[in-house]
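Only one protein chain is missing from this complex, and each of the others stays in its spot.
Lettered A and B in written order, each chain numbered from 1.
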Amino acid sequence: MSTEPPAGSTTLAPAVQLSGITKRFPGVVANSDVDITVRAGTVHALVGENGAGKSTLMKILYGMQPPDEGTIAIDGVPTAFASPADAIRAGIGMVHQHFMLADNLTVLENVVLGSEPRKGLGLDFTAARARIREISDAYGLDIEPDRLVDDLGVGERQRVEILKVLYRGARILILDEPTAVLVPQEVDELFGNLRELKAEGLTILFISHKLDEVLSVADDITVIRRGTTVASVSPADVTARKLAELMVGSALPVPELRESTVTATEVLTVTGLTVTSADGRPVLDDISFTIHAGEVLGIAGVEGNGQAELVEALMGIRTPNAGTITLAGRDITRDSTRHRREAGMGYIPEDRHRQGVLLEATLWENRVLGHQTRPPNVRGPLLDRRGAKADTERIVAEYDVRTPSIDVNAAALSGGNQQKLIVGREMSGDPVVLIASHPTRGVDVGAQAAIWDHIRRARADRLAVLLISADLDELIGMSDTLAVILRGRLVAEHDPATVTPEQLGSAMTGAGREEG
Amino acid sequence: MRSLTPRSVLLGLIAPVGALVFAAAVSAVILLATGHDPFDTVDAMATAAQRPRTLVNSLNTATSYYLSAVAVAIGFRMKLFNIGVDGQYRFAALLAAGLAGAAFMDSLPSFVRVALTILAAMLVGAAWAGLAALLKVTRGVSEVISTIMLNAIATYLVSYLNSPERLAVSTAGSNNIGTPKITEGGRVPGFEIEGSSSKVFGLVFLAVLVGFLYWFVLSRTRFGFELKATGLSESAAVASGVSVKKMVIVSMLLSGAVAGLVGMPELLGSSYSYSLNFPVGVGFIGIAVALLGRNHPIGMAIAALLWGFLFNTANSLDTAGVPREIVDIMQGVIVLSVVVAYELVRRYRVRAEQRAVGHALGRTKTAEEVTA
Partner (left out) sequence: MTGGGLSVGLETAPPKRGRRVSPMVYLIAAVAGLAVVSLVRVLTGANDLTSAGTTQAALTAAVPLAMAALGGLWTERAGVVNIGLEGMMVLGTFGAGYAGYQWGPWAAVVFGLLLGVVGGALHAVATVTFGVDHIISGVAINLLAPGAALFLSKEYFAKAPGGGQKQSPPIEDAQKITIPGLSDWLGTIEGKHWFLLSDLAGLLRGVTTQLSLLTVLAVLLIIGTAWVLWRSPFGLRLRSCGEAPAAAESLGVNVYRYKYIAVIASGAFAGLGGAFLAVSSGQYRDGQTGGRGFIGLAAMIFGNWRPGGLATGATLFGYTDAMALRNSAAVHALLLLLAIALLVVAVMQYRSGHNVLSGVAAAIGVLFGWWFFASDQVPPELVGAAPYVVTLLVLGLASQRLRPPRMGGEPYRRGQGA
């Protein structure tokens, strides 16, 4: 890895300089007094937790939202962007985390959209094709202009996104969590592309919370926490641990299980579980494991390696192509989601807004959600409003959900408080197994500790837990057993008492297998 | 489900009242532009409104409108658009009228005849709506498109069946054709109102019952909860163990069954036959009424009464020299402006509540949580 800046770069104006950026939304402050300086011709990483305000900042830099205060200077020239079009003109290009591509259009159409070459009134397809091939060859992107985006794989789509911004003459590239959806080889390829771009003199602003990646690719690192910049460091001077502490703001709270509560009773047994995607690719490949009463099984893995499919197959949201799922000795493979929930499966979903809450329903109605067939929420086919409300009050008190009332809509609560409500709901009704997907994602540190505490107590009470998380410390600290998922397969098992985050990390990327 | 504070009541009323005022203003401008005096128009309608007969007719019309609105609202609650209430009720009314007017029915007791007629209408309505549900859950066909198609197909089927070679008979002395008149025992008697030559439909009570059941099922039962949850977030409902396919089928069948009732008050209380001048378009009016009444059982009742009143007083306008269609224009403007107004109020509410909770708790939230 080469970190020495190009000669004479100290005399160049910084490619991007953000000073004193502040952005408020009704009732909240997203960014306050942010200062970032990005040297030209470098890869600059912006790190921070989910919800730290990185995305808002990038939207401001890309002209999607105006800042309330502060200034933006590009190549030393103060600028104000009213729209992305202005940012594009200033040479800024953004590669979004969720690809901004129209599947039903060709690569060519996606690339030229908004800045089309013209011939008369029409679009000059010949010129566009030539230009795309030229850029693709220059940066080794390997893109065929006339293919339909629908037919492309994830890595190719990302390269189309990069090509899109290069086509617009971008000299400054913003990449928002570009590796979240990539498999390890694709990450390597991407980093290769980034180095090539840097060598051509482009500036790259790289947003991530994956610290090992940041350390391997960045020349400079800015840490953002709670909407403001807290440190600017060089990767040579910090460790992943130190960066993580900067991100979180204090010494990391490390969850810890005091003693083993694992019993011999098998609660959830999965054998040979296989799920195939619509295009016939296996997304889960012959998964088998057993969780006992009082045991937490942690699953580590890079996002997109089959975790979401595993959880949905376990909850009966997705039908597996092969394999069996046994809950307390009973085969539930063909059972509906409702029957699984009634049999005692609790579910903390990864994306709470998609699967966990009804934003435009009250807290007590959200208490009923997923438990609409069981007391205290219903009596027979009728809703027990009084029972549900009383139990919601209990959850609000026990789980410290900060809300003025249980009659406000869930949308009015912060993400952390919504999450606490979900955890409280899924812990009620004596679950026998809890499927917890990123249970503390986007939650503040205090709430995080509280959620860990609740899971720990339930575990002592013989609850079986499947824990999926991107936070390796959480996984190591909370799990009795640790498994690693890679490309839809469980590839390694570790003892959380002895494993280090580094070992886990290499197992997650597939490197661990070659080493030992 | 929110507590009733003066503020929330005001927020609830501002949209419909605002839309009414706006629509009245637009109508007044149109009248002025076409050389009519808006006050004369209001005057003509007000005079008509003083006749008991107008009020009775308004109530009767509102009965059908209300049933239609409930049928639409059942789907709306789970974001299912049953645009097909119109075809469902016409097809159901025709077949039910054919059954009720058949000769063999004369030998049955009155109660059984009425019950059979109503049941038949509900079954036909449900079956016609069920086709759209089937296409949706098995083939993913948008119910909007399929019910539009089914409406049209129903129109052609009705005109095919409503002919002298099939279900209908010609009425002597006119070029109207329709099903044979239902005889005395198959009718539902109405109530005399002093000063009015028309009677209040007996089936007004059916509408009240349907409204009560609608309210009860939606707000007090598990099914109602699952319906609402599906409407608010399909993915969250699925993760919570709701079978959305089953919900689509059940709610579409229920919606169609209620749609089948729409023609019954008229058929059993006044026309006694499905003929060429049986009311058409009530299914679309139901959509308007459900929108104005926000799918709420009371709100829809008020909206249905308003619509019925406007429809019946409009008759007096032609004699005053104003085309009665000014009322159609007004109704259209009300619907368009009320949905806009509701949307604006909804956005305002979400922001206001977030701000209120934020202030109450004195904490800040990250931008992701706000914009999500």
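By our rule, a residue touches a chain if its C-beta (ideal position, glycine included) is under 8 Å from a C-beta of that chain, and two chains touch if they have at least 3 such contacts.
Note that the coordinates shown come from a computational prediction; the quantities given were computed from them, not determined experimentally.
Undergrad: Could you tell me which of B:Ser142, B:Asn176 or B:Ser197 touches the chain that is not displayed?
TA: B:Ser142
Undergrad: Touching the hidden chain in the complete assembly: which of A:Asn31, A:Asn110 or A:Ser506 does that?
TA: A:Asn110
Undergrad: Pick out which of B:Ser159, B:Ser174 or B:Thr319 touches the chain that's been left out of the picture.
TA: B:Ser159
Undergrad: Given the contact definition stated above, which residue among B:Ser255, B:Asn295 or B:Gln331 touches the chain not shown here?
TA: Considering all chains, including the one not shown, the answer is B:Gln331.
Undergrad: What residue numbers in chain B mark contact with the hidden partner chain?
TA: On the side of chain B, residues 30, 34, 78-81, 83, 135-146, 148-150, 152-153, 155-157, 159-160, 163, 230, 234, 244-245, 248, 284-285, 287-288, 291, 323, 325-329, 331-333, 335-336, 339-340, 343-344 touch the unshown chain.
Undergrad: Using the document's contact rule, name the residues of chain A that touch the chain not shown here.
TA: Answer for chain A: residues 55, 59, 62, 64-65, 83-85, 88, 94, 96-98, 100-105, 109-110, 112-116, 118, 121-123, 148, 150-151, 164, 168, 176, 278 touch the chain left out.
Keep in mind that, in the parts below, only the chains that are shown with their structure count from here on.
Undergrad: As a quick test, compute the distance in whole Å between the mean CA positions of chain A and chain B.
TA: The separation of the two C-alpha centroids amounts to 45 Å.
Undergrad: Could you list, by residue number, the parts of chain B that touch chain A in their complex?
TA: Where chain B meets chain A, its residues are 1-3, 219-226, 228-229, 232-233, 235-236, 238-243, 350-351, 353-361, 363-372.
Undergrad: Please output the residues of chain A touching chain B within their complex, sorted ascending.
TA: Chain A residues touching chain B: 23, 25-31, 50-53, 55-56, 226-227, 315-317, 336-342, 347, 349, 353-362, 365, 368-370, 372-373, 378, 381-383, 385, 402-404, 407-409, 411-415, 442.
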